[in-house]
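Each remark here refers to the structure printed beneath this line.
A single protein chain has been removed from this complex, and every other one stays in its place.
Showing subunit A:
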Amino acid sequence: MEEDDLEIDEYQSAKKLVQRAADRESLLKRSGPSHQPASEDLNFTVVQDTSLGSDFSSLPLKPDHPSRPCWTCPDGTIYLEAFHDLYPKAYDFLVAIAEPVARPEHIHEYKLTPYSLYAAVATNIETESIVRVLNRFSKNALPEGVAKFIRECTKRYGKAKLVLKHNKFYVESEYASVLRELLRDDLISQARVAKETDGGGNTAGGVNNPDGFVVHTKAEEMEENLRMLREMDGDSSDDEEDEDGDGKKKAAAKTTVSFQVKGDSVEVVKRRAIDLDYPLMEEYDFRNDKVNPDVPMDLKPHTRIRRYQERSLSKMFGNGRARSGIIVLPCGAGKTLTGVTAAQTIKKSVVCLCTNAVSILQWKYQFQLWTNIPNENICVFTSDKKDDIPPESMGGCVLVTTYTMISYGGQRSDKSAEVMNAIRSREWGLLLMDEVHVVPAKMFRRVIGSVKAHCRLGLTATLVREDDLISDLNFLIGPKLYEANWMDLTTQGYLANVQCVEVWCPMTGPFMREYLMADNGRLKQLLYVMNPAKLRATEFLVRFHEERGDKIIVFSDLVYSLKLYAAMLKRPMIYGETSERERQAILGTFRTSDALRTICISKVGDTSIDLPEANVIIQVSSHFGSRRQEAQRLGRILRPKSYTQQDGSNRSSFNAFFYTLVSTDTQEMFYSTKRQQYLIDQGYTFKIVTTLSEKADLEAIENDYAYKNSEDDRKLLRTVLTSETELEKDQRAEDTAIRKNNPDGARLADLGVKRSAGQTMAQLSGGGGARYQAGPRKVHPMFAKRKKR
């Protein structure tokens, strides 16, 4: 099938690009030392070899370094002082060009990667401005390797664009030479539309230049996106020369040249361009798209867009055209509104993909809440409900569906097949992908093959995965356009200020004994989840917070224990097998009524269940060391509460609580540390509480808890030990149920935390950095004597 070829091609192109990016990155590593003076060189490599950290102390420091906020290391790491006067400017700049690795309170860490630079170029930041501004912010003289790396990475990216304008595809560039080089390729030149047939296409003020290229004035980038560059360039009086050069360049950059390519050979051109290492960035000039009908929707007057949402969208629509890319916003920070606004700006037909039925409803609801879209122009496509897609004559439409529905490869019902055909046969303006980090690559390929969209927007809270599939997204969707800082949003009151607490529950004697003797992982897990001290602590916390009037979610990955916890607390629970209707009923009661203050949820609740009222999470069991799950769960309570202060004082008091119960001396301790890493890098702190379980033990006796004495513990242990098979059955049933309902769960249900080695894209999301690399430990010279012989 031709379509199949196409999708695989696109995927393989992405792979190629990823490989190339990795090559470039390794180039940075190698190029580092070679640009040092020879003597330094030796030193440098020695340090690297022994994996004793990295020594860049030989970098020359500028004489006025205190007035500059960053350090730039030869390996592309950038450190930023968050307490520096220039911090706000430097922050905007660094976020645009580098990946944030860790953003605690005082000193941030960023990393230059090919992807981050790719993203920077995509938003029209020029190579030389990056080098110049970075040098200006840097306390130490910019290492040559870094400058070279930046130039190398941005030399070809973004130099040529594929623009969809007036429903015709143009390859556009500021540099005629680039186009000439592209045209030297046979396939591309064949794809070029001959001038004669061009006709009325380029009436928009275009002038043809000697090469036959159409010359246009360049679409100006929004002022806001470039301000940080201008400001830094502007108030520099120290190098006049730069200023002049910049001025000239600006004047030169006003025009672009382009040639048109045939619509049916666009894919070929794209592929060839990648082979030539001029990957085409796609832009969609939606304002001039007269062929695809508009969707009649506008934001309602009461809709207010927050500053950071505006920033993220301005990155997307920076030059009046739509770029593909990913926007990363913390859970609860209004991703949906951002998506809706993006759709509303393009005003063309939209396919909106989510992970499960619950979030479909939420998306539809939000579209109707924020915009005046008519009911008949928004349709839902699920296994239960298959709305007809309105004909094009009625205007564009918004289609909300799940990844599974689109990518399903098996036999479909007639109705379903009909809708799918309608989807395939259409041109879509925007492909909106929620929770884009969970989509398995295979499914992703099918989606992209089925939906012909001119622009793709991915939304996620945590661009982090335990494997390295994130890197593909950079090329399948587009670069990361924006990533918000959790702590800043918290300070500004857009997120609840969460107190993260790790509660240590000592294993009771008999449980510990069984734990030590247990030979399979499942049983071990069950034992530390069912630790009676944990049960008591849970009941204690639930009682405490219910009395305060809080709304509580109890999370347990293990269905067997979820059932037991729910039974102990006498509260309803939601897990994979819970029917949709029951689920909605429970969530509805939880949202609206004070009668139900606590619900127990399995991992189905990790994402996309919107419970704005909840402000306490008690996590009793979790998916091993998944950093993403931890962040997603925290996201359930991040939505600002009615009493969250927006005047900047939000940081001073906590208004939401995230408890993780950990059985001491078990594997859980290890997993828990690993899980927290992502949030710690975002600036969260975990407070460790060791005394709570003692208090809970006392309370248990006083207030007659379900498990209060050692007799109860023994009974519990007996049940636990005899129910291993039941547990297995439960868990399997849960996994199948989840796999059936949403792809997100499928990822989660597939056990096994894949560890990536070497070059990973985990770096994209804060997973990178030396800390994760396990190497042979070297003894510090200080202790060498002691260990000798």
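By our rule, contacts are C-beta pairs under 8 Å (C-beta built on N, C-alpha and C of every residue); 3 or more make two chains touch, one makes a residue touch a chain; residues count from 1.
Here is the rule we go by: contacts and distances are computed from a predicted model.
Entry comment: the absent subunit's protein name, as recorded by UniProt, is "General transcription factor IIH subunit 4", drawn from "UreD-domain-containing protein", "NEDD8-activating enzyme E1 catalytic subunit", "General transcription factor IIH subunit 4" or "WD repeat-containing protein 82". Although one chain is not drawn, the whole complex shows that of A:P66, A:P88 or A:G509 it is A:P66 that touches it.
Within the full complex, the residue among A:D681, A:E699, A:D713 or A:E734 touching the omitted chain is A:D681.
Across A:E105, A:D298 or A:E582, the residue that sits in touch with the chain not pictured is A:E105. For subunit A, the residues touching the absent chain in the complete assembly are 51-61, 63-66, 71, 73, 77, 79, 83, 102, 104-107, 139-140, 680-681, 683-688, 690, 770-771, 775, 777-778, 780-786, 788-789.
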